[in-house]
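This report concerns only the one structure given below.
Note that one protein chain is taken out, while the other chains of the complex remain in position.
This part shows subunit A:
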Amino acid sequence: MFSFQPDRSQYPDVGPDGKFEIDLETGKFLKLWHGPNHPGITGNMSVELTVNGDEVVEGYTHVGYLHRGFEKLMERRTFIQVFPIVCRVCVPEPDFNEYCYAAAVEELAGIEVPEEANWIRTLILEMGRFNSYMMAMGGIAGALGNGVIGQWMTYVRDLMLDRFEELTGARIYHMFILPGGVRAGLPEGFEARMEEVLQTAERYLDDVEKVLFTNAVFKKRTKGVGYIDPKLFESYGVTGPNARAGGVAKDVRKDSPYLVYDQLSFEVPVEQDSDIWARSIVRYRDLRLTIDLIRQILAKMPKGGEVMTSLPNVLHWKIPRGETYIKGESSRGEYGYYLVTDGSGYPRRVNVRGPSYTHAMALLEHLIPGTNIADVAALMVSLHTYPPEIER
């Protein structure tokens, strides 16, 4: 097979601070902005690349295109007024924000949630994970030139959005999980319609397996590319499918079960190679697992009971001074909310810990040097990062 060894003599010298001394005037190097508008970018962020030929010498992530100051805005709102804005922190998978915030408030205020509400919350989180993985599968295929899979996945995701609309009244931002429970129980005949969606999804995923994972171009461009040394996982805060692709069988759903995950039976998918291929296949298998979990939840959950507990008067709701951290396993890794209260009717501080914060900044900047320009998009998408949760 043709193998190209880059000519390192063309590289810049390393300065006393350990960084490359890049002189753009020499004409050897070129600055290339990958984003913020680029098909291979997973949202409103950009990577500033310095290239030598088509090899990337260094890259820096730039965010700030989507900053809305949510954490600050929450400090001006009462606890119940915060709940409609938390979901907007992360666009493609908003439900984790709702769950983590609600669970943090419930813990500090000492509120018990009805059993059935916990099952519906788990169902919502898995439906959100389904949607998020659908976008991820379409993204990784699209970044490597296989755009049709993106169209299939968008179609299947749209079917799940119909179920979301039926259950919560909204397609993208559901505002369904609020402190004390959820807003409603399952509609009549929901299980049958969900089963139809899941069967359609499985048919499309069978096609994806044939078209993507047996594709020679996809194999060549992903196997061995974008390798993350598992030794770096802890120091770079790598969690979720990115770590599971490198042999680390860690999943918050399994290791620190929340909601009703301890009543569901599942095995966490793990791969060993830690490259783009492994990360793609882990996501694909996790998506299959999600479909199975949705079926299990619908079969096992109690129905017809209370889904919302009675709350104190939310206009005069004060929560004693305290702090807590609630985490869950989102489709990208550990997602958490750090909530600090001070005895008033407003949160003192809300901090969102999104997995993309570490994956898209320190980790991506570490992985980029030495790759080709054409592989940067695939590398980025394979880390499955969502910029809104970096800058909030």
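Going forward, a residue touches a chain if its C-beta (ideal position, glycine included) is under 8 Å from a C-beta of that chain, and two chains touch if they have at least 3 such contacts; residues count from 1.
As a working rule, contacts and distances are computed from a predicted model.
Not shown: a single chain whose UniProt protein name, out of "NADH:ubiquinone oxidoreductase 30kDa subunit domain-containing protein", "Blue-light-activated histidine kinase", "ABC transporter permease subunit" or "Succinate dehydrogenase flavoprotein subunit", is "NADH:ubiquinone oxidoreductase 30kDa subunit domain-containing protein".
From the set A:Lys72, A:Arg203 or A:Lys219, the residue in touch with the chain omitted from the display is A:Lys72, counting the whole complex.
Contact with the chain that does not appear here is found for just one residue of A:Gly35, A:Gly150 or A:Gly237, A:Gly237.
Across A:Val63, A:Val86 or A:Leu212, the single residue that touches the chain missing here is A:Val63.
Residues of subunit A that touch the chain left out of the display are 63-64, 67, 69, 71-73, 75-78, 81, 107, 234-237, 239, 250, 255-256, 315, 322-325, 327, 334, 336, 338, 340, 348-349, 351, 353, 357-358, 361-363, 366, 391.
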